[in-house]
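Below: one structure, written as structure tokens.
One protein chain omitted, others in place.
So that you can tell them apart, the chains are marked A and B in the order they are listed, and the count of residues begins at 1 in each.
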Amino acid sequence: MSELLKIALIGNPNTGKTSLFNTLTGLNQKVGNYPGITVDKKTGKCKLSDTTTAEIIDLPGTYSLNASSEDENIAVKILSEKENSNYPDIVVVIAEVENLKRNLLLYTQVKDLGLPTVLAINMQDIMASKGISIDIDALEMELNTKIVLISTKKNIGIASLKETLLAYKSIPLKSCNISSTSVLKDTSLNKKQKQHKDTVKRYQFIKEALENNYKVEIHRAKGFRTKLDKVLTHKVFGYLIFFTILFNIFQALFSWSEYPMELIDSSFAFLSDWTKGNLPEGGFTRLLSEGIIPGIGGIVIFIPQIAFLFLFLSILEETGYMSRVVFLMDKIMRKFGLSGKSVVPLISGTACAIPAIMAARNIENWKERLITILVTPFTTCAARLPVYAIIISLVIPKGNSFLGMNNHALVLMSLYVLGFAAAILSAYILNKTLKIKSKSYFVIEMPNYKMPLFKNVFYNVIDKTKAFVYGAGKIILAVSILLWVLASYGPGKDFNQAETIIKAKYTHLDSDDLDSKIASYKLEHSYIGTFGKFIEPSIKPLGYDWKVGIALITSFAAREVFVGTLATIYSVGSEDEATLMEKMKKEVHLDTMKPVFDFPTGISLLLFYAFAMQCMSTVAIVKKETNGWKWPLIQMFGMTIFAYIIALASYQILH
Amino acid sequence: MTIADLIKGDKAIITSFIVDDIPLKLIEMGCIAGNSVELVQSAPLKDPLYLNVNGTFLAIRKETASQILVEKI
Partner (left out) sequence: MELFQNILVAVAVFLSLRFLYVKFFKKDKPSDKSCGNDGCGC
């Protein structure tokens, strides 16, 4: 007979709560969603004994239960609504030895809710070096509960914690003696004042409770941390160090992802060909080999880049360095309507905007958060790279010019810089034009430096990668399927009799070439092709023809689809890039006989892709994070119109 | 004198707040009357301020810091 205990885990940020959750649940974790709000629901299973399994719900890290954000709201909800299916049997409040005073605020609030509450004090391993001593027994009396000293880093106390959890029925339920009811009954105070007063009373209680039971030898406590802070937040070196680290991260990102990406690319191309050749002929086989497999391939190929970027960001976060970066960058960012905390979303955006926008959740100020969400898609995400790569190879002359740097690399770097510049500039404009009142309020904890626990880093990377694969992936796949249908079927006789028409016209070609020509003809007369021709007049001033128009439309599934679509349009049998480039070079405008992909068109295309909002997945996440259609639509139209104008101007000027 | 007037290394006790609506989060982190505060470092442009409040290391903007009255010790 197996019993399932429900345990809620709560605690301040930086207490090792995530470590504890990971230690207890291992890979048996799930991330879900609370309906209607943008808070992740993390649950996991843990075996406490042979007969008892626990389902642990990891509540968002929070400093108190005074609900002022979605995170705190959901925590209060789960811990107080007895009928809610998530209502736990036990609550574990995790604290840590250095910040015990502050951690206990949350503890006293949770204890007041009447659930069996266990206090787990983490980081036992550093007590000696910091000169900290705690009288557990006495403290247990003061706080009216069971306390377990643990170290998630050294795996100490976990067994003891499990034992305590199993014996939860013997934990006293009486709340701590903090005269809070008098505060609640005071009608002269408004809600905020009550919370303020209540907090003060709790801190008084904590002070008394810790008076004789918690000792710190102060001169032992500092030292390393102060020295490191001096360097890392130095007015010159601080920034130098940060930008050097950033530069190295990007370099590593590029070189590390190259091989895995090539591997994935060829694997999927092989899979696609194999499917086409080995499954019975028909619509679905074609959908599979031309729509679904390339669609999934287009998602999987970015996993290396995304995983690596979040690996680096995660390590920086785990060591505590990220807080120092936010500290350094806040004043500068504020000039542009952003927050120091916008740094992480902006950097993450160079992999994918989806996890980047989600990372903006920790920005307290709504206006700063909104602006961050709106401008992050300007940063050059991974999906733009295949488009940039092929256009640059086509129209940028080879060689080294400026400072002996490779031309192609130079243009690529410029596009990255352009992305950031556009983000910052539009943030500035939005800041001046958006009339949103919000107080400039900013608090960030500066945690102690520590060695990153690779377990945590690993789980975090998995988390973020999943956000991309499921968040963006599903949408990309769905849109790919639909686009394939629109590109494979068409109205009218022209489409349906494609084979006959082409065969009659090109009697001398072999079957491979014939197939390519047929495919190209079909695409031209498909629904998408018809639409491409329809929009041609509006994109001609940008230097594009209807074929490019088709590719622009399909890019709405995912930007990199641009390349695959061009391959089909120019009847390149398989996605042989060299052949594709040959064909593109030879393409001419029928009326002028001048090449389609000349320098002006190339630049125009690069700029269009740099600024246009083509990613449906991003639209979806912005809608979710801003709770409505208003902002994602403004963003989509604003960015795309801006891209149009810039592309138009650049083509007309260069032409 | 407010927190914004402290120089690096200064230690003080929080006495009161100029405005009524200091962010609750700050209070929850221990920024209440009677608790100690020390300026650990100010950012290169003197904003934000890196403080040690009642044992908690945190950073707040100068704007907020100038709303918190302290007494130097």
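In this section, a residue touches a chain if its C-beta (ideal position, glycine included) is under 8 Å from a C-beta of that chain, and two chains touch if they have at least 3 such contacts.
What you are looking at is a predicted structure, and each value in this text was computed from that prediction instead of being measured.
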item: Residue among A:L240, A:L263, A:L425 or A:A478 touching the omitted chain; value: A:A478
item: Residue in contact with the excluded chain [from B:L24, B:L45 or B:L69]; value: B:L24
item: Among A:K215, A:K230, A:K439 or A:H655, residue touching the chain not depicted; value: A:K439
item: Touch with the omitted chain, as defined above, among A:T53, A:S69, A:N496 or A:T579; value: A:S69
item: Residue numbers in chain A that touch the chain omitted from display; value: 35-38, 67-71, 73, 280, 282-285, 287, 292, 361, 363-367, 369-370, 436-439, 441, 474-475, 477-479, 481-482, 485, 620, 623-624, 626-628
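Keep this in mind: only the chains that are shown with their structure count from here on.
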item: In the complex, chain A residues that touch chain B; value: 63-64, 66, 68, 98-99, 101-102, 105, 192-193, 195-196, 199-200, 203, 226, 229-230, 233-236, 238-239, 323, 326-328, 330-332, 340, 364, 439-448
item: Touch list for chain B against partner chain A, complex; value: 20-21, 23-30, 32-33, 35, 40-41, 43-45, 47-48, 50, 54-61, 63-64
